[in-house]
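Shown here: the complex without one of its protein chains, the others still in place.
Take a look at chain A:
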Amino acid sequence: MIEIQNVSKWYGSFQVLTDCTTRVDKGEVVVVCGPSGSGKSTLIKCVNALEPFQKGSVVVDGIAVEDPKTNLPKLRSRVGMVFQHFELFPHMTITDNLAIAQVKVLGRSRDEAVERGLKLLDRVGLKAHAAKFPGQLSGGQQQRVAIARALAMDPICMLFDEPTSALDPEMINEVLDVMVQLAQEGMTMMCVTHEMGFARKVANRVIFMDRGAIVEDAAKEEFFGQPRSERAQTFLAKILNH
């Protein structure tokens, strides 16, 4: 579904990504972790071409994102993405947030889009909030709306970039629950997160990044059992101990 091959990226002379290679197969859940600044966000944004890269290739569902002939808006509309800071559109009601891209990008009728949006809103447990604005919801609620908004586009896979790290601790679980459910339904997911409980529960593989490189890419059992690199071990010890 997602194939990342030898991707390297530079900001000027600073190399953010070094020869990253990995893949996410259909129905797989892959968790990406690593210290701050290691390039996790940059890598995941390469998947839907929010970040251009200078070397290598990323193929999503058979389409190369770096190919200048690729219709990027169309490709992106098929890849859902959830951000650390939710990024709901503050001037629109929750209903409009859910509907707008379905109408403007997929060409669905407004009624159809609203119906689909409300169904997903119900699924994340927020049906009662349809008429509110994002600023009237808590962070956890906004993030669940953001997940529903991405799902409303009927994506073939979902990207998550630290979806819970801007949340107060008591709201983390309501978002993780939605993600776990999604994983269990077979959604293909690439998640940057430090929630190792989530990784243990649903991940197939865990990728550990450091200084722009993929240092570890292992099946979950193997990763939590005996990570090979010393850096991954230190990192794991640090985040599991707090």
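For this structure, a couple of remarks:
We take it that a residue touches a chain if its C-beta (ideal position, glycine included) is under 8 Å from a C-beta of that chain, and two chains touch if they have at least 3 such contacts; residues count from 1.
Heads up, the rule we're going with is that contacts and distances are computed from a predicted model.
A chain of this complex does not appear here, and its UniProt-recorded name among "Anthraniloyl-CoA monooxygenase", "ABC transporter permease subunit", "Carbon-monoxide dehydrogenase small subunit" or "Ferredoxin" is "ABC transporter permease subunit". Across A:Ser109, A:Gln136, A:Gln181 or A:Ser229, the residue that sits in touch with the chain not pictured is A:Gln136. Here the missing chain is touched by one residue of A:Asp19, A:Glu87 or A:Asp177, and it is A:Glu87.
Of the listed residues A:Lys9, A:Arg76, A:Arg116 or A:His194, the one in contact with the hidden chain in the full complex is A:Arg76. Listed for chain A, the residues touching the missing chain in the whole complex are 45, 48, 50, 73-74, 76-81, 83-91, 100-101, 104-106, 132-137, 149-150, 153, 166.
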